[in-house]
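Sending over a structure as structure tokens; questions will come in a sec.
Heads up, one of the protein chains got dropped from this complex, but the rest are sitting where they should.
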Amino acid sequence: MALLEIQGLTKIFGGLTAIDDLSFRVEEGEIVGLIGPNGAGKTTVFNCVSGFYEPTKGRLHFAGHEITGWAPHRICHLSMARTFQIVRTFPDLSVLENVMVGAFSRTGNRGQAKQAARRVLELTGLAAKADMRGGSLTIADKKRLEMARALATKPRLLMLDEVMAGLNPTERQAAVELVRRVRAEGLTILMVEHVMEVIMPISDRIVVLNYGRKIAEGRPETIALDDQVIAAYLGEKYRGSR
Amino acid sequence: MRAKEGRAVETLLQAVASGVLIGLVYALISVGLSLIFGLMEIVNFAHGEFLMLAMFASFWFHLLWGLDPLVSLPLVAILLGLVGLVTNRLVIAQIIRAPMLAQIFATFGLGLFLRSLAQFLWTPDFRLIQNPWLSRLFGGRVEIVRGVFVGVPQVAAALLAAVAFAALYLFITRSKTGLALQAVAEDKETAALMGINSQRMFDLGWVLGSACVGIAGAALASFYYIYPEVGGTFALIAYVVVALGGFGSVPGALVAGLVVGLVEILSPVMLGIAPSLKYAVVFTVYLLVVLIRPQGLMGRF
Partner (left out) sequence: MKTTHLTGQTLIALALALALVIFPLIVSSPVTRNLMILVFLYAGLAQAWNIVGGFAGQVSLGNAIFFAVGGYTSTLLLQHVAVSPWLGALAGAALAMILALIVGWPVFRLGGHYFAIATIAIGEIALALMANWEAVGGARGLTISFVRDGNGRPADTWLWFQFNQNKLPYYFIALALMITLAGLTAWLDRNKPGFYFRAIKNDQDAARSLGVNVLRYKLLAFVLSAAFTALLGTFYAQYLLFIDPESMLALRLSVLIALVAILGGVGTVWGPILGSFVLIPLGELSRAHLGGSGRAVDLIIYGALIVLISVFQPAGLMGLGRRLRGR
């Protein structure tokens, strides 16, 4: 059974249908990219899957459990972690303390949490900044910290929401390296991304959203040539232009 | 048997009438609070003290210059509008980006300061305006239905509240500035992109909200006791009304005001509890609302 299975997910806000009958799976060990034009509903999908929104219709299965309607903290304990599109590190806590909050989800012991946190900081290259205040970091480091924090909860599935946004090419390179390292550790990754040069090479599979609906799914090479995807991004008059 | 039933019905009708009348005043007091929250997501914990200032203003205008509260009402409304503006510029502007702790304490501290200052300057004594014009009109009370009497000042207060409320509602929904106000409440950034100055809208929100409180206070001054602590109870009612109606909703404040007014007056009658417990009932309503429908009856948040 797939690690994450989304069946017929629909989310309606008042008069707006943000997601319309979306279904796809993420198998263990994959990197799946979720792309689509602005407003396609990608972050809404994340919010539904991670428990921040309650789906209007549809079912969500994760790690063998049905998690539809579960609260975020419960889902985290089931080994799903996420980052946020607009970075949300804890400003008043140090970098180490930020990550320890994540580590405490797996242990009640302060010493163990600290050790685990330090290990994650090593993995993500933030060890030198351990005592800096969370609020004083650069954007790139804050995004890295968010990932570190999420990793400290020892997830099986890590959901990344636009980690590349706002990074310069060097920082982006480092971020891609980090994602590869994380996958090498055995995690499954679902990423939302806008930066095509990044997500195409790194993903095993791509799911494309437009106006809340899935319009294509498959390997990156296939997707890049898909008519509907081209039309969605570049407009109708480019459809069939390849 | 029939006489007893008749009296029970009368008592009930009396309570309903009183409840509706005070409910309208509650609505007017609360709408300012709701408006400000809708714009800036800040709860004015000094709101009750604004009302107290309005009531005292009416009192002093009456005592020092013989102005009837009805006559000084526009003055009081303008005065309170100014108080709101000054508060926004001096205090709120400093804490608008501060953490919630600082925001709550800033207005709470202000309320405490105003309340204690009033007690220092004017003593904790209860004051009453003697013989306002409204209490002499029609002999001071009106019989709505057989056996159901309401005081003229109370009716006038309710009418004033209703008119002010309607005016505010029309302004917000029909005028260009009013729509700008709604836009800022909805989405500040996008409104800015359309050329709407959110700073100005914040000022306007505070002025309007405080002026409403001013009108309510001046209306109450015709028949209510005036003392430094009076803001406390009304503030509590206002919070419940806003929570019930929905933070940020103007029509919600009207519906909720009426509900709270009715609950407050009817609970001793219908539940047979002591009048001193009626606020406990109101607070229970608050807890229930929060439990069952957190966004209130008509709210967005």
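First chain written, first letter: the chains are A and B, and each begins at residue 1.
As a working rule, a contact is a pair of C-beta atoms (placed from the backbone, for glycine too) under 8 Å apart; a residue touches a chain by one contact, two chains touch by 3 or more.
Everything numeric here is computed off the predicted structure, so don't read it as measured data.
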Residue of B:G84, B:G111 or B:G205 touching the missing chain in the full complex: B:G111
Residue among A:L4, A:L22, A:C48 or A:A81 that touches the chain left out of view: A:A81
Among A:L60, A:M100, A:V120 or A:M164, residue touching the chain not depicted: A:M100
Contact set of chain B toward the excluded chain (per top definition): 37, 43, 45, 91, 94-95, 98-106, 108-117, 119-120, 123-124, 232-233, 235-236, 239-240, 243, 274, 276-277, 279-280, 283, 286-288, 290-291, 294, 301
Absent-chain interface as seen on chain A, which is shown: 50-52, 71-73, 76-77, 81-82, 84, 88-93, 97, 100-102, 104-105, 108, 110, 113, 131, 149-150, 152-153
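By definition in this document, only the chains that are shown with their structure count from here on.
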Centre distance in Å when chain A and chain B are each reduced to the mean of their C-alpha atoms: 47
